[in-house]
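For this depiction, one protein chain was excluded, whereas all remaining protein chains were kept in their positions.
What follows is subunit A.
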């Protein structure tokens, strides 16, 4: 039996490395499409905090306002329990408030003769934020400085009010939780999904990841090609920018993907009711323009919160209850 897959056919995870910035692991008995969707979701749809609006009160530095604002946006902010923060667009308030934002102020002036560097640690977090951690600049260097924002010469100053909001990397890369995600399967190309270009010998000319390659089992000489084989072991290497722990990136990614699926289930099963009630029963549904009946949450925030959606029990219409595709169909 495969020494790395002690759980037989069940989906399982094995860690190779786990620390505060990196999680290197493999998922076994999983399928390629789902693994890739998880990768994509971790890259672009896991919510984090980032500075989104900046009020420039004073800037006599050599950098233009928008240049500094861009740099501020890219500073990683703690995003632990970011679920406590509302999306500004879903919030009742006008602009921003304690429920949907964190305010950081930057006020620095150079008075000495030396060039002064302004760091992320100089951002001061205001009182009144959704929880005690969210929005704090990420500082991991031993000196406790954080990223450099701008350099000032004698007499120059910056004063800015920064409003950090929750968002996802699909809107702007500054909200990306991960610096990089390594992803690979079949390191020895046993499935022949790759066709290596080579001059003399592909084996000599292409690098391989020794560790992954050993885990996945080296191909035996003269091993016959298995035409039915599919990838089932996936190597992930998730590195965080600092706002979320690597495990949180993965777990939030899984959750976001589940929410996405839940919203589809809700739409497909819930809309059945619309057709039943709104269009007089058993007709095959047309393009369902049906609105107005318990119109689901307009945002994309809550499909998961609706406990019944994918839990199985609860409000969802049971399978096959409506004669969709049945009676109306001449075949």
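Odds and ends about this structure:
The rule we apply is simple: contacts are C-beta pairs under 8 Å (C-beta built on N, C-alpha and C of every residue); 3 or more make two chains touch, one makes a residue touch a chain; residues count from 1.
Please note the rule applied: contacts and distances are computed from a predicted model.
Here one chain is missing from view; checked against "thioredoxin-disulfide reductase (NADPH)", "RBP11-like subunits of RNA polymerase", "Methyltransferase small domain-containing protein" or "DNA primase", UniProt names that protein "RBP11-like subunits of RNA polymerase". For the chain missing from the display, the contacting residue among A:115, A:148, A:218 or A:264 is A:264, taking the whole complex into account. When the omitted chain is restored, the residue from A:152, A:168, A:181 or A:241 that touches it is A:168. Although one chain is not drawn, the whole complex shows that of A:13, A:62 or A:179 it is A:13 that touches it. Taking the complete complex into account, residues 10-15, 17-19, 23, 25, 27, 30-34, 36-38, 40-41, 45, 89, 168, 170-172, 247, 250-251, 254-255, 257-258, 260-269, 271, 284-289, 291, 296, 298-300, 310, 312, 319-320, 324-326, 328-329, 331 of subunit A touch the chain not shown.
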